[in-house]
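Here's the structure, in structure tokens; my notes come after.
The complex is shown incomplete by one protein chain, all other protein chains being positioned as in the whole.
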Amino acid sequence: MAEVTVRYWAAAKAAAGIAEESLEAATVGAAMATAAFRHGDALTAVLEHCSFLIDGLRASVETPLPEGAVVEVLPPFAGG
Amino acid sequence: MAEVTVRYWAAAKAAAGIAEESLEAATVGAAMATAAFRHGDALTAVLEHCSFLIDGLRASVETPLPEGAVVEVLPPFAGG
Amino acid sequence: MLDERSSDPDGDPRREPLGVLTLAAIRPAEITLDEVLGAVRDPGTGGIALFAGTVRDDDEGRGVRLLEYSCHPSAETELRRVAERAAALPGVRRLAVLHRIGSLHVGETAVVAAVGAAHRGEAFDACHALVDAVKHEVPLWKHQEFTDGTQEWVGAC
Partner (left out) sequence: MLDERSSDPDGDPRREPLGVLTLAAIRPAEITLDEVLGAVRDPGTGGIALFAGTVRDDDEGRGVRLLEYSCHPSAETELRRVAERAAALPGVRRLAVLHRIGSLHVGETAVVAAVGAAHRGEAFDACHALVDAVKHEVPLWKHQEFTDGTQEWVGAC
């Protein structure tokens, strides 16, 4: 288990109701399970389509979390 | 045989050395044979790639010529 | 099918209206992208694809000094015909095209086209088809003068 900072963007931030929070988890997936439990169905629905960065690098739900990492939650891109 | 006016455009006009002339022929192909004979190899080379109008409507080399028709000689298009 | 759609253009908002040709001209004066852009803007358009054809300094290794474009008297009518055909392609809302004639130097613009469509793929496809048709089906001719003093009619023999 690592203590990490989770940063939500765009639709994820709107659904979580906050931009950033701390939580403890071993992987990206576990961190998102905790986040979904905290913030409810609206965030759960958005998280299904999100991609993730750990300290600025792409990560999957299986990626282990280093202590003090910043996990960023990016909803699907919609430029143009 | 019909007396027609032949009008040359662009490369055909440059090769014929004139914009317009009269000649007698039964078909577009026969008119062009006469024109090539009059004006030489430069026009002959251009005519191979030309399309034709008779009184403003598309015609082939087989199209018969009505008396007094205007035959237009259009080199390949090169817009853009 | 075209008749069916055009007979009731406003009856069903989900039924796609036919595209409209808003500008098609051939002229000796300068042409700009802004002019065709302005002719295709409308609130229902999500994507506009445009094209500008400019005079290159090089034609297959030979330096180009000047291009002289000329046209047949029927050219503008033919331009309108190919443009209306492109305006009927799927998704097209508005379409505009201008071609210049006369003497053009390197870097000057010979043709501009713009197609507004609901979605970008349709805009790109129709703009590409339009420019291809302008090149091959409109009685326009191009005379090239090279930097070495030679000259030729493009595509003539």
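The letters A, B and C name the chains in turn, as written, and every chain counts its residues from 1.
Everything that follows uses one rule, which is that a contact is a pair of C-beta atoms (placed from the backbone, for glycine too) under 8 Å apart; a residue touches a chain by one contact, two chains touch by 3 or more.
Bear in mind that the values here come from a model prediction, so they are computed numbers and not experimental data.
A.B. asks: Touch partners of the unshown chain, restricted to the chains that are shown, please.
C.D. replies: Result: the unshown chain touches A, C.
A.B. asks: Touching the missing chain, which residues of chain A?
C.D. replies: 9-12, 14, 45-46, 48-49, 56, 72, 74-80
A.B. asks: For review purposes, identify every residue of chain C that touches the missing chain, sorted by number.
C.D. replies: That gives, for chain C, the contact residues 13-14, 33-34, 37, 41, 43-58, 61, 106-107, 118, 120-121, 123-124, 127-128, 131-132.
Following the convention adopted for this analysis, only the chains that are shown with their structure count from here on.
A.B. asks: Cα centroid separation between chain A and chain C, in whole Å?
C.D. replies: Centre-to-centre distance between chain A and chain C: 48 Å.
A.B. asks: Approximately how many whole Å separate the CA-defined centres of chain A and chain B?
C.D. replies: 75
A.B. asks: Distance-wise, how many Å sit between the C-alpha centres of chain B and chain C, to the nearest whole number?
C.D. replies: The mean C-alpha positions of chain B and chain C differ by 28 Å.
A.B. asks: Give the residues of chain B that touch two or more other chains, as numbers and ranges in rising order.
C.D. replies: As it turns out, chain B has no residue touching two or more other chains.
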